[in-house]
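The complex is shown incomplete by one protein chain, all other protein chains being positioned as in the whole.
Should a chain be cited, it is by its letter among A, B and C, assigned in written order, with residues numbered from 1 in that chain.
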């Protein structure tokens, strides 16, 4: 593991789904190694998880504080930490990392509330460390390719964006452990679906178009009786400059898996991409023709190809997309330019979206300004 | 042609696209024959069109009035008339038909304005003749199959409907003859995209779900500078009983053809269908499975099969869908039950949608009641 | 119906599937009218069918002979006849038409046996009448577009062709009325699947590439026990000039509908098309790009557009494809150039394929010459 960047993990205890996902993605390209963690606030469970990850038993810590203290004392201490604990824990975890001068890679949303996000942004201003947010889908090579093409004018000025994120796993009344904290305002924050997946869709729309939303008209609803948070969202968007947009996000679309999709229409062309079949997008050309752009096709941009490990026709998936964020973050840590990992500004916009949409929808305000 | 129902055509003059489409669809199943027409207000052009359709030269009339007068005097006069002239002409044409006691099959929208539609509905109440509206897409066998299945509870109570109608042919500043009258409020009415295709999407949503919209929040826009009518619409819907909905309709989605599509999510399943590939729909089952339901599959409903002419794997298309409306209309004319042809009530709802959405969007009212 | 070309029909009696299909397709464009028929050798049934088609009762004949005799005596007698009876009847029906000097549009295969086909070809040489074969799939606008493009060098010299025709309707032991005569050598001829659908695939391959097969290696099998004819075929092809090919045709591929598909690989590109989604094909370009070519796209050839009735995004299907053959046949009858309707030469090649493949496969000969 010579020369690998050393990573700690907060969260990802026994039975966790997201912990191993971070481990796989971070280590995929051989540039990063998970070496320490505060996997659970229960010492025994943290130790158990550490054994599962195959790390040195001494480095499976019973608390975030213990981890940062012990690691700071080592010559080979962690260089960054990934925060994979529930939303309400994102701020304290990040605060501890910043205090220790350790870089942060955080699950989205940035924090549980907008106020917390602003606090965190302030901390990062006062004591800067590299800070990344795993808007995972922005790591797909073809998402990045679309971004490049829009920026290069391949579809002309953007006029309309339709972004949607359709899931069905909360369509039933009971939905298991993953659902539990997400449906609890105390742990998840004031947004349900909007905070869990709506912000992914929102980030994707801004990431690919390079535009910024400045007005929204939100319609958040709770479909399954008894819930305290939204589980179905629809939103009109208006981008600075006038482009129109539509955002859908739902967790009660029975039968849907993880259907994040975006369509961008410009004056002279359009792009369509769907996460469930991520290795291609459609390019509707201004001359009436339609092309299928495939991962690893000749002529793709350097930024797309740098996230592509296999030749055309050999599918890559979500783990590789997340690995691309880690690879970019490693570039950042090494002081190299070009990283596309979302940061605090993106995090703040997402939190502002949740706060603005929840309030505006609840109060039936119709169109409201969005300042991000 | 013994025994065929005799049809007249209003509009569909030389160079018309929609005239021959109606002729093909009406005659497809051998139950109806086009025998007369007022194809143009120019006598020579009407005669020229009549020759193109191969009808008796005496029955290509220079005016609607002339047609109804002459046909009424014949033993083999027309039994119904199809109105395929521009929107502003729908009311006078229908009025003349009603006065002559001739049944009416009309292109949508019902009329150019809601006031006109109400006038027409009144005329039909006072002097009833069979009246059908060619919401063409409701003739697809699998659209009807979805309607049957929703009604039979295949997906449980409907919770969310996403209907969209994406076209790109008006994305450029100039868009030819078809576009001309559609973009002129004097001939088209107060709605642009919403009246031209939005009402199709709206009808489809209500037709398939059997639900009625009772509130809307509309965002209509004009993307191409200089236009007087909307060319891009997005709308939140609320159905009586609480189901949520989203309607998109646009004619400036560069590169899109005729992408009408609907997704219906219920408590225990979902259906997804797209007009550009109309011979299948997806059924997301409550148990997590996914089926592709194909035209002519074993076990389809009688109403679906009666509109299916070919065995599985032999594609049928739009002309056959429209022909199914004509076949149903012929049933109505023969006094047989079971027709699913949309009628005046559907027409009124469409017109009300246009009026309500245009006003509410222009005035930024947010949510408004919709009474149809 | 002024000015329409007058058509008679042989076969297509009560309960027939293919009879109405021919009627719809022939009449679709308003250039042809079905006016007479010998629908069944049973006079009462022929009359019943005539009523169904809405023709003059006097022109529903009890025999082919009666039809030709009576029609010859009329000023408005039939100008061509469509043969839609079982294979064994194709020769006598065509012979009678030729004797009467009436043009022939025939279902494929040309006849029941190669010897018969040669006899028919001889008759046509001695007393020429326009003769067309309904290789229906060659009427699809995009099939014709592919043909144009291959001829224009869009994919360079053709190197490899994969054509397949997968059906499943004979996978079960019993398969209804449609199956009955097809599985009976006395009525169907010596080929089963190869004669029923293999010849479609073969014709398609030669039609699109413009190449001629000159060697085959056939593997015909009977999968369902007790059958007398092949129900599953696979064949290596070699085209004059050296291009390689593969032909699959099966009627026992459980669950398949009517999956006719072709892929053509050239030195600098490739085309892929599937009948079940006929309004698009894929064009793999030599530069590594991939385009979706859609019906009615800008830039399609005149020959493709002349068979396209609707704008992009409005699906057309099999009936319209067959109608394109009828429209071409009408051109032929009017003495206009440009018809692409397959003729006797194509019919002979199909019959030769059946005879050669059946014999070569039965005798295990491996590669054999194919002289067509």
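As a working rule, a residue touches a chain if its C-beta (ideal position, glycine included) is under 8 Å from a C-beta of that chain, and two chains touch if they have at least 3 such contacts.
Since the structure is predicted, the reported quantities are computational estimates derived from the model, not experimental observations.
For the chain left out of this view, which of A:15, A:30, A:299 or A:338 touches it?
Hidden-chain contact among the options goes to A:30.
Pick from C:226, C:337 or C:364: which residue touches the chain that isn't shown?
C:364
Can you work out which residue in A:15, A:153, A:185 or A:317 touches the chain that's missing from view?
A:317
Of C:77, C:192 or C:269, which one is in contact with the hidden chain?
Answering carefully, the residue with contact to the hidden chain is C:269.
May I ask you to list the residues on chain B that touch the chain which is not drawn?
On the side of chain B, residues 282, 287-294, 297-299, 312 touch the unshown chain.
Of the residues in chain A, which ones touch the absent chain?
1-4, 17, 20-21, 23-24, 27-30, 51-57, 167, 169, 256-259, 275-279, 294, 296, 309-320
Under the stated touch rule, tell me which residues of chain C contact the chain that is not displayed.
155-156, 159-160, 162, 168, 171, 217, 219, 221, 223, 232, 234, 236, 244, 246, 248, 250, 252-256, 263, 265-270, 284-286, 288, 290, 364-367
The criterion applied here is as follows: only the chains that are shown with their structure count from here on.
Same or different: at the chain B/chain C interface, is the fraction of residue numbers used by both copies above or below half?
same
When the C-alpha atoms of chain A and chain C are each averaged to a single point, how far apart are the two points in Å?
The computed centroid separation for chain A versus chain C comes out at 55 Å.
Centre to centre, by mean C-alpha position, how many angstrom separate chain A and chain B?
43
Please output the residue numbers of chain B that touch at least 2 other chains, ranges allowed.
Where chain B meets two or more other chains at a single residue, that happens at 256.
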